[in-house]
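Partial complex: the chains shown occupy the same locations as in the complete assembly.
Chains here go by letter, A, B and C, matching the order in which they are written, and residues are numbered from 1 within each.
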Amino acid sequence: MGRARIALFAGRAHPDLAAAVASELGTELGKCLVENFPDDELQVEIQEEVENRDAFILQPTSPPSAGRLLELMLMADACKRAGALRVTALVPYFGYARQDRRTRPGEPVGARLVAELMETRIDRIAAVDLHTPAIEGFFRAPTENLSAIPLLAEALRHDVSRSSVLVAPDLGAVKIARHHAELLDLPVAHVHKSRLSGSEVRVRGVAGSVEGRSPILVDDMISTGATLASAMKALLDKGCVPEFTIAATHGLLVGDAARRLADFPVTRILLTDSLPPPQFGTLPVRIVGLKGLLAEAIRKLSSGAAQPRPVAF
Amino acid sequence: MGRARIALFAGRAHPDLAAAVASELGTELGKCLVENFPDDELQVEIQEEVENRDAFILQPTSPPSAGRLLELMLMADACKRAGALRVTALVPYFGYARQDRRTRPGEPVGARLVAELMETRIDRIAAVDLHTPAIEGFFRAPTENLSAIPLLAEALRHDVSRSSVLVAPDLGAVKIARHHAELLDLPVAHVHKSRLSGSEVRVRGVAGSVEGRSPILVDDMISTGATLASAMKALLDKGCVPEFTIAATHGLLVGDAARRLADFPVTRILLTDSLPPPQFGTLPVRIVGLKGLLAEAIRKLSSGAAQPRPVAF
Amino acid sequence: MGRARIALFAGRAHPDLAAAVASELGTELGKCLVENFPDDELQVEIQEEVENRDAFILQPTSPPSAGRLLELMLMADACKRAGALRVTALVPYFGYARQDRRTRPGEPVGARLVAELMETRIDRIAAVDLHTPAIEGFFRAPTENLSAIPLLAEALRHDVSRSSVLVAPDLGAVKIARHHAELLDLPVAHVHKSRLSGSEVRVRGVAGSVEGRSPILVDDMISTGATLASAMKALLDKGCVPEFTIAATHGLLVGDAARRLADFPVTRILLTDSLPPPQFGTLPVRIVGLKGLLAEAIRKLSSGAAQPRPVAF
């Protein structure tokens, strides 16, 4: 079927990114009203014609996640009821991703629940660097897990030297580190917890050679900064060059994160704008924009009738 | 099938009411953990055995509605995954009830959306005085719309006199006023908007006789208090006794509500504890407890084959 | 996606209206066979190519509602199985709309049930002046609640004078009266039930000034005519000009309705053709056609990406 005209809407979680994506696409954001009533309930009105159009809503479900999620759902409901053919959610940061399994029998599987709630109104999802790739399988709907790692690696390129080493601050980040390594042609190390025996206190070990090297710590997100802080401590113990670079897709930096990282000789932090920038304090943060990645995703998801067409959207 | 053991849990929206209901039932609240992670995401753990039990979760979706709703859903997901046979949500105050239709084509039908989100994990719902009774039809699941009006009328009884009159502050509240009237044997009046012609400014009229009578204003909820304030003004203009009684199920009192009502000679306000008490300031508020109503609902919903049965059929 | 060709079918409930709509669209009704087998079961055959087309079926679910509903569903099933991309039901009169809530615990919510039955095969619904607007929320599918009030108001315009007054015959019709009032620049009154005390018999009161004015009674439907008759009696008691105009979208006029209305000085009745005309007897009925409204709805619902596209594969 021919390409339906698209309509791109911004939730309130990250309007700047949405505007940048629209601009990248050479279009404008669809008009819509999103406000709070006096009792805090959300008021939504899509003010753009969406009848038989291919609607996209950009909204990270960043904190406060529940509110951002419901806002997204109300916008999707409005689009559907107004006749949109399809609603695709662009969720650069997917909240509740870490609740991807029960560790105790009385827990929920939050990420699956959120996926199901989304699927009551949303036909397709595009997310960026999902904390657990298996979250794709929590959706019945087609789900694109876009990777910002090539963008981050590119931004790192002119700062790396022969003595740099990519470091995964814990085992969960090793795949991310390997992806960077392939792009930057650097060695990989990782920090891990080990113990001398089962009853003795755990210590952090470092696998791979880091002595005399400048560590580039990579992860999918920085939340409280605690994992990074322990990793940096372990790396210093192993004799690394005391000059840290940090690169992560999602910069939440909640609580004392900024202060905690500032205790270490961090020379640069690369983050994307998957969620609105938190308080960085004096941290040397550089933001890598996702607008190109998301615009490209929209182009691809709305393509289909590949034959050249005159004006597009 | 025989009566399964019940388990009653409290979300964080209104633990006091849940505790009162449990006490009324002669049982205890099921243990569960509901907290926020540092990044504000909800952490839930049901710490009670619910395998093959009939689970109830008490949670008004009062402001902040989105958070209360997601909390409820995570608790429900946890119950289901832990093997609960059935999850019933007790929602004394149902947020988004006023979004029961689109008034403009680009709006969502928020109440239906919320109903569908709930139905991804919840098997039955019991609510109290739903803003629009048709919300029952937004659910596929059996939905009990419990009425607190008999409780409020009972509480009003010893304060009413022959000169009292029940007043609906707008047309939407007339059915509520009639229900009170039948229980209290009082006449009914209502305030309405009218206009001299289509282009002239609207004025508020009063239908029914109020002169020299003490008005008892009744409604399902008090939000900003604006409707009540206009109604009281119109009633005073019509020569009512300047002594107002107000009775409503849900006392939100957001924004300036308390101050706005305090401008009038209000001698008593009856509210239920469907949601946690807001700031009343100096208002003469009396709370009518819902614990009995909700306990009774749980008894009924979990009944079935409780009574001794001889030989079946 | 490009605009799919539409195919418009008529059920047997109201073929004249369907033909008029088709003519308004400059197209022809799709061929189909709808008959009864000797045992009264329905025999349906869509005799038009609908493969990958956008199908519309016009069928009010007017009495006998069950038969009209099943006929609609069989036609929709036939369209779907024959490959229609989408089936939209045009339901100018939506039966069972008044069963929008339970008033006693053992009742069904008929309108929700009917909505769900429809949704087993129907992708979109367009109805006209639904008895309860919240019925929109009984559907998961996009539902357009078209309003015939502007058409009726327009038809009333040359008959109204400065002394006319719009009257809602009960509280449920006040919103309709207000809508007319805005279009015709007339004042509004409404009839309501009140009582002197709770135990005394109810009497009908009139809110708003009607003395010496010519009432235009408006409602969504005329069923048995009983509400209108009581209202006219109350208005005459209040000294209105004894010349009634009545305007309603749906003219069911079941049972003694025609005779009952004929007891009053009714000078004109405006109805739409949302359902086939009943027996009016000698009533001065004028029909306002819905063909334009419905044709416009089809145009809008099937619009989208109208641009010409070259060749496919």
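Rule of thumb we're sticking to: a contact is a pair of C-beta atoms (placed from the backbone, for glycine too) under 8 Å apart; a residue touches a chain by one contact, two chains touch by 3 or more.
The shown structure was predicted, so the numbers you read here are calculated from the model rather than taken from an experiment.
J.: Let me spell it out: one sequence, repeated, and 3 copies placed. What is the copy number of the whole complex?
T.: When the whole complex is considered, it contains 6 copies.
In this text, only the chains that are shown with their structure count from here on.
J.: Chain with the smallest distance from its CA centroid to the overall CA centroid?
T.: So the chain nearest the centre of the shown protein is B.
J.: Subunit A-subunit C contact: same residues or different, taking over half shared as same?
T.: Counting which numbers both chains contribute, under half are shared, so the two copies meet through different residues.
J.: In whole angstrom, how far does the Cα centroid of subunit B sit from the Cα centroid of subunit C?
T.: 33
J.: Where the CA atoms of subunit A average out and where those of subunit B average out, how many Å apart are those spots?
T.: 39
J.: Between subunit A and subunit C, what is the separation of their C-alpha centroids in Å?
T.: Computed value for the inter-centroid distance: 49 Å.
J.: Two-or-more-chain contact residues of subunit B, please, as numbers and ranges.
T.: If we look for residues of subunit B contacting two or more partner chains, we find 102, 109, 112, 116.
J.: Which residues of subunit B touch subunit C once you look at their complex with the stated criterion?
T.: That would be residues 100-102, 109, 111-112, 116, 132-138, 140, 145, 171, 174, 181-190, 192, 194-199, 205, 207-208 of subunit B.
J.: Going by the contact rule set out above, which residues of subunit A touch subunit B in the complex?
T.: So the residues of subunit A touching subunit B come out as 32, 38-42, 44-48, 50, 63-67, 69-71, 73-75, 77-78, 81-82, 95-96, 98-99, 102, 104-110, 112-113, 116-117, 120-121, 223-224, 252, 254-255.
J.: In their complex, what parts of subunit A are in touch with subunit C?
T.: The touching residues are 1-5, 51-53, 80-83, 85, 305, 307, 309-310.
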